[in-house]
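Entry: chain A
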Amino acid sequence: MRVQPFEGAPKVDDSPHQFRQIVERHQARVYSIAFRITGDCGVAEEVAQDVFLELHRNLRRLESEHHVAAWLRRVACHRATDALRRRAARADSIAEEYQDGMALRPAAREFIPLMNRVEQLLLTLPPAQRSVMLLRYQEDLEPEDIALELAMPLATVRSHLQRAIKMLREKAQRTLKEYSRG
Partner candidate 1 sequence: MVEPMDQLSENFDSDLREQLRPRSAPLGFADRVMARVAADRAPRPVRFPFGRPLWRWAAVAALVAVTVLGGLEHDRQQRIAGQQAREQVLLALRITGLTLRQVQQKVDAQEKPLSDKENQSR
Partner candidate 2 sequence: MPFRFKFAAPFAAALAVLSGASALSAAAQTTQPPFPVTIEKQLATRASEYTEVTLDRKMLDFASHFMNNEDDAEGKRIVAKLNGVYVRTYEFDKPGQYTPEDLDAIRRQFQTAEWSPMVKERTKNGSDDSDVYMKLVNGEVQGMFVLNAEPKELNFVYIDGPIRPEDLSDISGNFGIPAVGAKAGTKADKAEQKSKVKAGQP
């Protein structure tokens, strides 16, 4: 990985102006990862904000634009997965689920973006496979780079990709058949 200096900015510049530019450059990436792992726009926004806040606290340790992007991908995957697990742990009673649903409903009605077919299918995968798929197909990383960013053995990355693609393909074909029959 070639270390590149920030464009026109000193390494440790965490001024508000500089940082805002970083947020605007990377917000789509971070939000997309969070949304596609959690499946919830409200939680995704919360996670994405947390990730950038954490970036701001750690900015001085990062050396280049490339480093920032890699850091954001990695932390976004981890925080989104954590949030997903916390929601699963929390929703352990019908009453809680109902309350959560009620709290979310007004906001959800206003802001919920329609998920495309692939995003819907992605939610049927285990979180680890979702992360790997997003880094591959959203971020266009090679398996070796995914392994580095997620600190996962390369064999595990390949196995996740294989299984996820197989599962998605099967589900997609099932849908296609249903459409064809229809």
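Quick note on selection: all candidates are chains of the complex that A comes from, given by their letters.
As a working rule, contacts are C-beta pairs under 8 Å (C-beta built on N, C-alpha and C of every residue); 3 or more make two chains touch, one makes a residue touch a chain; residues count from 1.
A quick note: this is a predicted structure, and the numbers were derived from the prediction, not measured.
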Determine, using the touch definition above, which of 1 or 2 touches chain A in the complex.
1
Residue ranges of chain A touching candidate 1 (in the complex, touch as defined):
16, 19-20, 23-24, 27-32, 35-36, 41, 45, 48-49, 52-53, 56-57, 111, 113, 116-119, 122, 133-134, 137-138, 140, 165, 168-169, 172-173, 176-177, 180
